[in-house]
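For this view, one protein chain was removed and the others were kept in their places.
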Amino acid sequence: MANIKRSPWLLHYDGSSCNGCDIEVLACLTPVYDAERFGVMNTGDPMQADILLITGGINTQNQEVVKQLYDQMPRPKVVCAVGVCACTGGVFKDCYNILGGADTVIPVDIYVPGCAARPQAIIDGIVQAVELFQKRSEEHDALVKNKGKEAS
Amino acid sequence: MMIIPFLILFPFVVAALMFAIRPNKIRNGVAYVSAAVIIGAVIYLAVSWLLAGAQVQTYFVDTHIADKVILAAEVILMLVVTFLCFKHRKYWISLLTIIPTCMMVYLELYGPKTESFSHIYIDHLSILMCLIVGIIGGLIIVYAVGYMHGYHHHHTDIPDRRYYFFMLLFLFLGAMFGFVLSENLLWIDFFWELTSICSFLLIGYTKEQVAVTNSFRALWMNLLGGTALAVGIMYFAYTGQNYSLHELVRAGVEGNVFAVIPVALIAFAALTKAAQLPFSTWLIGAMVAPTPSSALLHSATMVKAGIYVLFRLAPAMQGNLTGYMIALIGGFTFFVTSVIAIAQSDGKKVLAFSTISNLGLMVACAGVGRPETIWAGVFLMIFHAISKSLLFQDVGATENSLHSRDVEDMHGLLYLLPKLAIFMFIGIVGMFLAPFGMLIAKWSALKAAVDSSNIILVIFICFGSATTSFYWSKWLGKIISHSHMTGEPFKDITKKNEMISLSIHAALMILLCVLFPLLSKVYVSPLLMEMFGTATDVLPAGVLYTLVAVIVLVFAVPVFSYLFSRNVKTNVKLSYMNGINVGDNKSFTDSFGDPKRLWLSNYYFHKMIGQRKLMVPVQLIATATLLVMMIMIIGGAI
Partner (left out) sequence: MNMFIRIIAYILLAPIVGGLLEGIDRKISARMQRRVGPPILQPFYDVIKLFKKQVISVTTGQSFLLITYLILMIVTGIMFYGGTDILMCFFVMSTAATFLYFASVVSSSPYATIGSHRELIQMMSYEPAVLLACVGFYLATGTFNVSEIAQSQISNIAYLPGFFVAFVFILTIKMRKSPFDTSTSHHMHQELVKGITTEMGAQNLAIFQITEWYENVFLMGVIGLFIVNSNPISIAVAVAVVLVTYFLEILIDNTSARVKYELMLKMSWMVTLFSAGVNLLVLMLVQRGGA
């Protein structure tokens, strides 16, 4: 069957980013970089998303939000932290309200460094996330199949 | 056929009993028994008539005593209305009852003597009306016993005059039977006025200021129609030397000039009764009355009296200016009131406007006057009577349990009051969703309107059907949405007798949807045969089979997909609120960090198409149209 990696849909969440990385993420979808040629779509709806792109660090207010968005995404799913703030907390790390990088609340699979992360780096991160997405999907399929066997 | 005088007189006797018996329990028992007797009697009448060959039958040629009794009753009625008008200082309205009554008395005593003819006339249409009035009326009385008990329990400020309420309901049933079975125009006029006055008294039941105002509005509009009816009868009595309704129709079909004016005047009277524009406001005002009377008089039966008269006159209106006027007013009302219905959030008002709108479609069908449209109109009438009666009762019961009849408060009714919500669903779906009532009617009405080159009507139907489905779907969506209510779950305090009536209505509705091709063949086609004298095959076989297939599908597909999707394991997630749901789908974190309840609301467009904005202009347009066309008709005939 066709590879499901041909259709990665993104959910872009802005934590406490300075908006630098967000603009670069959007730049990936412009005609210059055209991420849609890989089938990438920015959905904005967790129910339909496969990859969570998260920019900016986690603060006390948005930690619940990030958890909830992650939970609303159907499996298999991949999380990609974009920019140094999302990776580690960045320059805001020691702020009173910052908990740290995205991995403080949800499991992060791909880290894309940079301040701000360049579109090339983001696309590279997405491509890696897509590979992982494919792998997880196969694991998911195998799991479902085995479960079915056990049941029957 | 002694069942016929029994059917007409029995409700009057019961009405007297209702007034006389003051202990509630005994009166309720009598009401139940009488309702059962009435239902039994109409079914007996219909079955025995059908078994006897379903032929047109006429009775009671010599009726001197009955004539005198009716004359006396008419005068008493006039005196009562005049007294009430003077009591409430609406002096001019009394003219509308004094003048027609004097005309009738004059006609009866000094009018042209004609050869004797039978006074009772039974055919498919009158039996159908009897069935609608008898069965629905009987059920509504059963419902009313329970409802009025709860009503006076809640509204302690309103004096408990249940004896009076039930008296009027039974009086009305008797008047309705008399109306649809009579052949003598003088009798028809008397029963017509009687239904108007029952309606007037029921609207004013609570004696509140608004109720009194609305009741007088209903009174003068209906009496205006009654006056037109009386003038029409008088004109026909002198020019046509006759008092028979069927003679009038026959004269109209044969193209006699003297029949044009009476037909136009009686059709005008029917417009007021059926609450068409510009007379729609009385029906809206009538919604202040307790729900059983709204269900019985102002939706299921009394307003159908207007439609009944128009169906009777339809052959005489086909293709002439009167028919064009009726079709135009009907189509206009259908469209405009369905637009106004969108802006209503009070459940009873939505029902009121949709009633006017659907009546508009029936009136338009009658105005076109072709067999196809009468076929459609008859089906609309049957479907509408049952579905509206069901919906009104259901909204009433919902109001008792939910303490609100606002559509907005019915969010998630399916989870709050499941039984009532399902009945409501059946009522709404039965009325508008394919392939039921509205659909078939729209199909043949469109076809006939095109065939008769009535372009304005075609456009009204096309636009009106779009707005109709908008307000119904909106309501349906509200019912099935997951609830955002919290706190104490509402208790379904619907009484057993209310439930019985609702269940029977719902069962009838479903039965009708399934059996309508049979009904068409067995009952409605002979009806058309009687009316037009030619056998017409309204639905081509191909369309009929498609329709049956669609009916089966619309029932079967949801069941099938339910069974199919039931076994699919689904992971239930929170709904999307930007990730700030507070634990469930009912509240979210607001900008102060506190939980805030979610509240979802429908579109109403109050400012664009509200009643206040649209009602007056459309009334003016309708009045102008009606005036110009009446002048053209009368001027052309003189």
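Just so it is clear, A and B label the chains in written order, and each chain counts residues from 1 on its own.
Quick note on the criterion: contacts are C-beta pairs under 8 Å (C-beta built on N, C-alpha and C of every residue); 3 or more make two chains touch, one makes a residue touch a chain.
Note that the structure is a prediction, hence the values are computed from the model and not measured.
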| item | value |
| --- | --- |
| Chains on display which the left-out chain touches in the complete complex | A, B |
| From B:98, B:514, B:574 or B:621, residue that would touch the chain that is not displayed | B:574 |
| Touch with the omitted chain, as defined above, among B:373, B:393 or B:467 | B:467 |
| Selected residue (touches chain absent from view) among B:24, B:57, B:481 or B:625 | B:481 |
| Sole contact to the chain not displayed, among A:42, A:104 or A:128 | A:42 |
| Contacts of chain A with the absent chain, listed as residue ranges | 1-4, 6-7, 9, 12, 31, 34, 36-39, 41-45, 47-48, 50, 72, 74-76, 137, 140-141 |
| Missing-chain contacts mapped onto chain B | 411-412, 433-435, 439, 442-443, 446-447, 450, 453, 455, 458-459, 461-463, 465-467, 469-470, 473-474, 476-477, 480-484, 542-543, 546-547, 550, 553-554, 557-558, 560-562, 564-566, 568-577, 585, 598, 600, 602-603, 608 |
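Just so we're on the same page, only the chains that are shown with their structure count from here on.
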| item | value |
| --- | --- |
| Centre-of-Cα separation between chain B and chain A, whole angstrom | 60 |
| In the complex with chain A, residue positions of chain B that touch it | 571, 573-574, 576, 578-581, 593 |
| Complex interface listing, chain A residues touching chain B | 13, 45-47, 61, 64-66, 68-69, 71-72, 74 |
